[in-house]
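Excluded from the complex is one protein chain; the other protein chains are retained at their positions.
Entry: chain A
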């Protein structure tokens, strides 16, 4: 089980409380597809991903981004059992979706950058530390059931 200090929990909660899940989720997924274009391999049925503009405006990208970040919210609500929270999703990503876990790390780092751009100086080094830890734990949990 991961240990979270009181400060880390507070930093995570205070940032999360101000996040617009739909906007942030859409932006994070769009940036993933733009910055690391090979990640588009998982979304061949999303329609037009031919340019950054197309990706950002793509309604499927927005919807899926919201879905992904909403799910991330479950981790924030269950910091003491992230493993359990993502057990089924881990199996899904392995058995059905066939996603290389490296992609979870990439998305996690993109999310940190999106948060930084929204919160500016309030996204202090201590805040970044807590969130890097969180995205790392989530990535690990999602990879845990791979076989």
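By our rule, contacts are C-beta pairs under 8 Å (C-beta built on N, C-alpha and C of every residue); 3 or more make two chains touch, one makes a residue touch a chain; residues count from 1.
The criterion applied here is as follows: contacts and distances are computed from a predicted model.
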> Just by its UniProt name, which of "Carboxypeptidase O", "HBA protein", "Small ribosomal subunit protein mS29" or "Chromosome transmission fidelity protein 8" is the chain not shown in this complex?
Replying inline: "HBA protein"
>> For the chain left out of this view, which of A:2, A:92 or A:116 touches it?
In response: A:116
> Touching the left-out chain: which of A:71, A:87 or A:132?
Replying inline: A:132
>> For the chain left out of this view, which of A:2, A:21 or A:56 touches it?
In response: A:56
> Mind pulling the chain A residues that touch the left-out chain?
Replying inline: 30-31, 34-35, 52, 55-56, 109, 112-114, 116-121, 123, 125-126, 128-129, 132
